[in-house]
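With one protein chain held back, the other chains of the complex are shown just where they sit.
A and B label the chains in the order they appear, each numbered from 1.
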Amino acid sequence: MFGRATIRARILYQVLATVLVLPFAFPLLWVVLVSFQGQGARANYAAVFTQTPFLQFITNSLIISAGTVVTVTLCTLLAGFALSKLEMPGKQLLFMAVVAGLMLPGIALTVPMFLIIRELGLFNNYVAVIGPLSAIILPMTVLLTRNYMRNVPDELLDAAKIDGATSFTTLVRVVVPLSRAIVAVVIVWSFLNAWNEFFLPLLFLTDPGMQAVTQIPTYFTSTYGSDVPKIFAALTLMCLPIVVTYVAFQRHFERGLTAGAIKD
Amino acid sequence: MNDHARRRAAALLSLAAAAAVTLAACGGGGDQADSGDGPVTLTFWSWNPSADNAATYIDAFEAQHEGITVEHRFIQYSDYVNTTQLALQSGSGPDVFGLQVGALTTQFAPLAEDLTLYAEEALGADWPDQLPSSAQLRADDKQVALPWMVTGGGLVWANQTLVDELGLTVPTTFAELTQFCAAVRAEGLTCMAHGGKDAWHNIDVYQAIVNQIAPGELYAALAGETPFDAPAFVQAFEVWQSFFTEGIFDEGALGLTAYPDANDAFRRGEAVLIAFGSWQNADTTTTSMEAYAETYGDAFDTSTVFMPYFFPQVVPGGQTGLMFGGPDVGFAVASSSNHKDEAAELVLWLTASQEGQELMATTVQQPALVSVPLDLSDVMTPEQEEALEAQAPALENLVGQREIDSADVRTALGDALAAVASGQQSAEDAADAVQAAIDASLQ
Partner (left out) sequence: MTATTATTAAAGRSRLRSRRARLTAYLYVIPALMLIVGIIYVGVVYNSWVSTLDWNGLDPEPTQVGGGNYARLLADPIFWTALRNVALFGVVTILVQMGLGLLIALVLSGPVYGRGVYRAVVFVPVVLAPAAISAAFRQFFRPDGQLNALLDAVGLDALQRAWVADPQVALLALMAVNVFSWTGFSFLLYQAALSQVEASQLEAAQIDGAGTVRTVRSIVVPQLRMTHVTLALTGVIGSLKTFDIVFLITGGGPARSTEFLTTYIYKEAIMQFNVGYGAALSMIVLALALLLTAVQMRLYRLDRES
């Protein structure tokens, strides 16, 4: 960026980079290293699978995440398309109403959600988590998608209309294929938020058979005491899916986060 | 064109709706129909008995009750209240659950079934005399839970083996205590393990202190009968603070839980003392030693002698040998349970049957059922037997109830103790703060 660098400059940058980034590496390393202590890596990791309902937790989280991703993606594509390309009175108002949801700290909904879910008897029901979670994720994804879809050339849509396509067909056959990038971002973003969600499962999933992956650490300490290497083994396994997803979809993560953030 | 779009949209919406319905059906943990016949499975949650001990009771119960299976879930106390409360409110909590006297009983009262009739059926009309401590587990005019055993706080447990190895003697006065702790810390060990993150552990130690200064006054003050912002209580706060400043407790005590953190440290030999009460009595039995060897591994020496002592005299002229307490654990039946009768059977067996209470007696804790004596057969050494028997007069004349009835007052006292311990609040201000909470709760 700043032109050809001298050897001295190279060393300086390298050292600086290392010094700055090392503190981030330590906690990650510690978790993995400690998980190898105690009774040894194999025993610890095996114990996570055999002595605890770990796989059950993972399955539950997959269900929640899948449900959220599907819900959010469908709602987002429909709404994003309409808000960017279709005519409707009050479109701006609707858009503001959706985006206003971004400002809400979910915690402010604790009491009403708890009371409503209890009235409806939806405890230990994944809908109680997927619903509110989707509602909280939607403002962001709709914002990103609508901005992205705006850039789809209107000529393509007009061409489709001339060919006799309905708005829905246009969405499916023209807009979505062109929006693959943002669809990937929406999927990754909602998966990330759903998989990492702690508060909603804490409130609404009390049956250990239904609990999510984020409740593993508390469940382990409550029931199995403080065998730290095993707990850390569980943490490593718990984070593995997300890290793998990130590595695989790195570009989409990054594009998604920056897309809505830098441009207006 | 619009028909087509409408159909597509409709299809999409119904797909979403179908998905929602499917997921809704997927959910729901405990909606089994209650069948009168057929085998019944009860869910039983507690922080006490622990996972190992529970098996003994459950096996014995199941042997006597064909057709009932009990699934036990152990939860550390620090997570127990939160977990169980949420689960019970959601209607999918356990059938039988543990309860403590005091704020917990009041809080959980709406979620529990009244056990009065069940108790009458099993023990007869004079059941309150057979289970004298059951009065502490009443709230809102209902018998919220039945007591399992009676315990008292006001003790200090010592790892006698470790103390002897270090060539020390367990202190009986404050001066001895500070010297003792200095010697222990010089060896790189913690003097008194303490779970400062748990309000109850702080309140226990405070009670032990204040009962030496003004025996029994605390309970009158908590009921609003005498002022809390009185010299005795302020002095007790100061003594409490000195436990931190004089190195009796470790610096990190406020960040540790009593169970498992402090307890584990004590059992592993990282600390020499811990202020637990008679509910730890089972630590003197060989069965427990063997269980710990499994939990803590090779490092644990099964011949370790844990000895209960009365709280050292931390105030000059203070009265020692007093214990405060009541039923440490009661068992309740959830009002949302689908198997209330069977659940009540389990509760009654644990708390009011000869067999159940005799099993309890082997843990060397005072059974709730008056007719069952302590069973000292499994205790390791005669010195421990003596120490345990010495608890009896104090347990028969408990100076007060260990748990505080009002949740808000309990929170206030807990907050005050933490604030004083960390030097953020003076003893006088702390006493005033608690007084304010007591006044507010009595309105």
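Side notes on the structure shown:
Following the convention adopted for this analysis, a contact is a pair of C-beta atoms (placed from the backbone, for glycine too) under 8 Å apart; a residue touches a chain by one contact, two chains touch by 3 or more.
Being a predicted model, the structure only gives us computed values, none of them experimental.
In the complete assembly, the contact with the undisplayed chain comes from B:G252, out of B:G124, B:P227, B:G252 or B:P393. Shown as candidates are A:Q51, A:Q92 or A:T110; the residue that touches the absent chain is A:T110. Seen across the whole complex, the unshown chain contacts chain A at 1-3, 5, 9-10, 13-14, 16-18, 20-21, 23-28, 30-31, 34, 71, 74-76, 78-79, 81-83, 86-89, 91, 94, 97-98, 101-116, 118, 131-132, 134-136, 138-139, 142, 167, 192, 195-196, 198-199, 203, 213-218, 221, 228, 231-232, 235, 238-239, 242-243, 245-247, 253-254, 257-258, 261-262, 264. Contacts to the hidden chain, counted on chain B, fall at residues 1-2, 5-6, 9, 13, 16, 81-82, 85-86, 89, 107, 110, 196-197, 250-256, 407-408, 411, 415, 418-419, 421-422, 424-425.
Operating definition for what follows: only the chains that are shown with their structure count from here on.
Separating the centre of chain A from that of chain B, both taken as means of CA atoms, is a distance of 39 Å. Partner chain A is touched in their complex by these residues of chain B: 1-2, 4-5, 8-9, 12, 16, 19-20, 23-24, 26-30, 51, 73-76, 78-80, 83, 86-87, 89-93, 260-261, 264, 295. Residues of chain A touching chain B in their complex: 63, 67, 70-71, 74, 78, 118, 121-128, 130, 164, 166-169, 202-204, 206-210, 218, 221-223, 225-226.
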